[in-house]
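A protein chain is absent from this complex, but the other protein chains hold their places.
So that you can tell them apart, the chains are marked A and B in the order they are listed, and the count of residues begins at 1 in each.
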């Protein structure tokens, strides 16, 4: 039965990737003909919650940017205010068991792709960026963040334990000490706080300014062989990625065990009820 | 014979833990009914040297704090002036072979417990904190240190090589570079120097002020599920602890080989003679 499930999962996987093999309405990918740099915009209103379809689309857009030989990719939100609110809780609440497996493996694939992708990547963070949104931003090579928003792996605050590869991504960026403090508190940093500890690299006052700064970062690689650059990046980030790949099955099982826990389901239900009352999604 | 020794060691272990299964006169554990936070005070005059009994008592008090559901533990010295002078040299000088094994495994157990314990921990360092004292402080999650005292892993200065897990604990806190500089020099940092490199987090001018600051740190977890928090902490610190556990037998043997070296015994003898002449313990 395990084998049959696996096959069904694979078929499902293939189906999803076929379905979203071209860039879809949940993201847009626009190449700047002058610079050769692509802008990948998240556009799943209202808050770019990362559901299966959005994650697939990000994955496919990152692949598309390889194929169209983009010189780099700028990841941003189509709409100011929220970069991404993180994983879509609807994927975890009373989930279909096949879909939730595909959801998590797609998140894993998306991170592997983004964290290891060949071209330079910059996050232009034009809004709040908690949890999974922070993971996406941290997985880029450079971060420019708009003032008056917050960023952080605040999973703890939501009763969720950030997976080990979320933690490794943060440790690589801000070190062991700051990661422990941030993660145990589920801390959301203001842009200034984030700048101070190196969670972001620059501050912007508008998305336009951010895109300009992102292009200035990309320009630093103008005289560098893209192949050499990407092999060097893989050599720096490789151990973290290999470690995740080695443990990805256990990571999936851990996630399924967590979400299928009745108490967790009850908490998610109450949380969603509260969101509804607030008038949000 | 090895087996017989092992059994004897285990019996000894059990005996010690029974003997100190309740919190003893070498430490006190006081719960603040208003905050739910416990204060664990070291009170082995004159300098809180870490002998087998004190280490057992710390271990037991940390377990007791789990049982009484403390919201956190503040580790401090009952008397201003010395937080802890580190390992008691008397445990290493002409040692009984059974006792010295229990001594070292109890130190290992104590670190495993403190470094991985479920509730938040803060060291209120109201005096000097060299060697093993520094290890205890570094193993907490947050450090507040009184001005005009010193802290550091100064083992090198005493002719001792800090064990790998002392080194890992320091690397996790202040990084590889600063750890190498500190360890090769056996450097003792003033509180201001320690603050600058992140070896401590805050400065205090009195123990009362330190306790207040420690409680302010604890309060940051007020809205966080203790289970989620502790699993997150374990995920961050887990690899370091697992690495130590994997190597603890080799670590014990290494320590025994070192202390049973005749030259080391001679040095310890001269050192103790010098201390006696000085009028200290």
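Criterion: a residue touches a chain if its C-beta (ideal position, glycine included) is under 8 Å from a C-beta of that chain, and two chains touch if they have at least 3 such contacts.
Because the structure is a prediction, the values reported are computed rather than measured.
> One chain is left out of this view; which of B:160, B:173 or B:218 touches it in the full complex?
Once the missing chain is taken into account, the touching residue is B:160.
> With the missing chain put back, one of B:66, B:180 or B:253 would touch it. Which one?
Among B:66, B:180 or B:253, only B:180 touches the chain that is not shown.
> Hey, which of A:91, A:109, A:141 or A:180 is the one touching the hidden chain?
The single option touching the absent chain is A:141.
> For chain A, which residues touch the unseen chain?
Missing-chain contacts on chain A: residues 120, 141, 171-175, 198, 220-221, 223-225, 228-229, 231-233, 235-237.
> Residue-wise, where is chain B in contact with the chain that is not depicted?
Residues of chain B in touch with the missing chain: 155-157, 159-162, 164, 167, 175-177, 179-181, 183-186.
To be clear about the criterion, only the chains that are shown with their structure count from here on.
> So what's the Cα centroid distance for chain A and chain B, whole Å?
From the centre of chain A to the centre of chain B is 39 Å.
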